[in-house]
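For this view, one protein chain was removed and the others were kept in their places.
Presenting chain A:
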Amino acid sequence: MLKSKTFVKKTRSGGVLKIVREHYLRDDIWCGSEVCTECKDDSPVLQRDAFIQSRLCTYPHYLIPDTNVVLHQIDILEDPVMRNVVILQTVLQEVRHRSAPVYKRIKDAIHEKEKHFYTFTNEHHRETFVEREQGESANDRNDRAIRVAALWYNQHLRKAPCAGELRVVLLTNDQANKEKATEDGLLAYRCEEYIKSLIGNPELVDRLALTSNEQNEITGGRVLFPEHLPLSRIQTGIKNGTFLQGTFRANRDNYLEATVFVHGEGEDGTEVLLQGLQNLNRAVHQDIVAVELFPRERWAAPSAAVLEDDHANDEDAEEEEAEKLESPALETSMLKPTGRVVGIIKRNWRPFCGMLTQSQIKEATRHLFTPADRHIPRIRIETRQASALVGHRIIVAIDGWPRNSRYPNGHFVRNLGGAGDKETETEVLLLEHDVPHQPFSKAVLSFLPRMPWAITEEDLKVRADLRHLCVCSVDPPGCTDIDDALHCRELDNGNLEVGVHIADVSHFIRPGNALDQEAANRGTTVYLCGKRIDMVPELLSSDLCSLRSNVDRLAFSCVWEMNRNAEIIRTHFTKSVINSKASLTYAEAQMRIDDATMNDDITNSLRGLNALAKILKGRRIEKGALTLSSPEVRFHMDSETHDPIDLQTKELKDTNSMVEEFMLLANISVAQKIYEEFSECALLRKHPAPPLSNYDILVKAAKSRDLEIHTDSAKALADSLNAAVLGGFPYFNTLLRILATRCMMQAIYFCSGMDSDFRHYGLASPIYTHFTSPIRRYSDIIVHRLLAVAINADGTYPDLMDKHKQSTLCNNLNYRHKMAQYAQRASVAFHTQLFFKNKGILNEEGFILFVRKNAIIILIAKFGLEGTVFFKNKGKPGPKLSFDSEGPSLTVEDQHTFHMFDKVKVTVTLDASNIQHQKIRMALVEPVIAGVSVAWPEPAAKKPKLDR
């Protein structure tokens, strides 16, 4: 039967369009129940004995939730207890329209077999389709559609011969809807009512999201925040320029401050500063908000203070805040556009990991939850199992933030495990950084080659056979995913032939299949301390693609002919078969080169490579490539407990840079080739030059030591960094380089058709891409595919040539890379904490890296560890501080002035007083300032810990 759906909509140009869609109704849509004999469903989803023990419904029943129940109580529905639920199409469509994440979650639940969730396409069923009536709102129609479907189920199941007492129960939180349903003779309950009636699952009650009617009961009538404007007002405001739209970014060091990054047209994105809770107006990190700018007189400068929201569980914080916000003495140049949030355009709430701060009142059910991410405010949740959750890492979702509440309201979702547990903490940091880390699905694994795998005749026919070459790989110790190998040999004409051989991952991962999609989504392999989250399944990463020694492997080779001056005479790309003769570590390779007695092929090949690499590096530096530094550390792990037992900064050998140099060369060669071939859709990598203002801190810092840093070009910067050496302070140069690194922009992937600036600033190369690590980076796989098409070694496919699709892919890759980096850092930080936990109290020397208004940030070079020494402690009157932002320097009690790079002595301890955020505490030991520095801790406290 044909019906038509008609609706009018406004077009972007302001016109009004009437749209008519055909809508077909059928009578062969099955109810999906096992008891039903009428429907000819082959594999019914809903069980015969649908039994959830409930005080309200003592008979078997199917649940039908309405849209709002699905939207708000998805955490409940996801619980394994909830089974035999009918999700109506009306509900599903509305959910999809209103919240994409919830839609995905409910879809996942439907696909899970054990949950017995059934989608009933009531909108296309002849007996349950309803048309909107005159004077009925869209929501009312949907509610009616839900009731009609529920009623149909009731009548339909009654007809089944052995249905027994089977009923359907409608879950709705809408009072009017519930009343109408009861009038129609339906069983309808409020979600809370039903969940509370469940016998044997009291923990579910905690996961109930607080709904709006309950919010009013929680706090008194005091209104703390101004109202958000309705969306229509915001939109008109944005259109005529009174409001600005942007992404809200909370300041992680100061909870009273945030910036809104306004997406301007083209490049002119601006930042708006927000100060004070009222002006932040309940926006949460990453929300899309509308802000109103203050007049110029009210603009403020970002405060350099570090403020933590450490209040106890109270609501009376504003008085203190007002005082904290006292405006600092201002220079007009420091003023930034300042404004306030007038409305939220889109919330970007996700479930947050963190820990519970138990309420001081015993038996209280309301507690504050402190998220691990310091951008996120604390969240109030209601739970009766608080005592069981204390000390555990839990996940909490935000439900809403009413105007009269200091904190947003949320509900408990999941318990991850004890805090400080290595497993739990790793899980937390993976979740917090959105790293996909589930095991690979069956669908993905099905695309792996069948074992035993061997190179076939066909493979050999289309590939260059390079097995006779003396290829070897050089990697860090313990590396199992070897994606590059090298060779070098002398040609008859006296020139050298150098080959870089990269694992041919694109041979195994064909475009578009599940394996490819999964890899594209993961984007990169994530290396944590003692754990690796692979981008491709292990069979590929550690076996078939890994260029291990003495096995035949497929490779993508880039072979150059060079003269002794490392000038490229000819470049040649080919798919190949290689057989690596040795897998060396950097140290082993270095030893071979240095050992004059060794004279075998491999060693000679290495020496040739090393000599060329030095020339290449020299030339690169000549062109202005930067050598930057970051304090990287490596943990020595206990082989059994996997606890870190020692840590050392990473050491660089000649061979490191030898491999690096040839990888850079290969990447540049490939970038040129694919750009030449596909000027519109080559995937490249660029590193934009940072705006000069980024260097301010670096220049100021150098000036404080009477040195000058030139920042007008990469070359000038590199040269002035090289020249910036202080006698008697060998680490000074490294410190400067660490600072310079912090001034840099992120390198990003992009599609050549979407951008015009290709330069890689750090490498001083006009064009660059990633080609050499396809096992651990998806970008390289795409580059491999492009190159394969360019040399006619493989076919193309539409998505590869679509610059918009490429561009979306690049965005994902950039995001995943950034997140992987953060996760890596977080993992290092966590292991550093573990290390210090075992060490007890340590006294170390460090350097001041930054000077802030009320604190100094100290780097301990030995551990690559950064920490903050606060001069103001909560509750105690702080010492007298005077801050000079020009220096920058900080004078404490008129006794001592701290400058950047000053050497200080600190004690390092693990502050476990707040298990929620375990942190490394540093306290000043030297210079001694009365009332500020701490005494040298007596060794007695240290001894027993060492004995253990």
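Simple rule for what comes next: a contact is a pair of C-beta atoms (placed from the backbone, for glycine too) under 8 Å apart; a residue touches a chain by one contact, two chains touch by 3 or more; residues count from 1.
The criterion applied here is as follows: contacts and distances are computed from a predicted model.
Chosen from "Exosome component 7", "GATOR2 complex protein WDR24", "P-type ATPase C-terminal domain-containing protein" or "Hydroxyphenylpyruvate reductase", the protein name that UniProt gives for the omitted chain reads "Exosome component 7". Across the entire complex, the residue among A:Ser43, A:Ser137 or A:Asn565 in touch with the chain not shown is A:Ser137.
The chain omitted from view is touched by exactly one of A:Lys10, A:Lys40 or A:Lys113, namely A:Lys10. When the whole complex is considered, the residue among A:Gln53, A:Thr236, A:Ser387 or A:Asn521 that touches the unshown chain is A:Thr236. Taking the complete complex into account, residues 4, 6-10, 14-16, 18-20, 132-138, 232-233, 236-237, 239-240, 242 of chain A touch the chain not shown.
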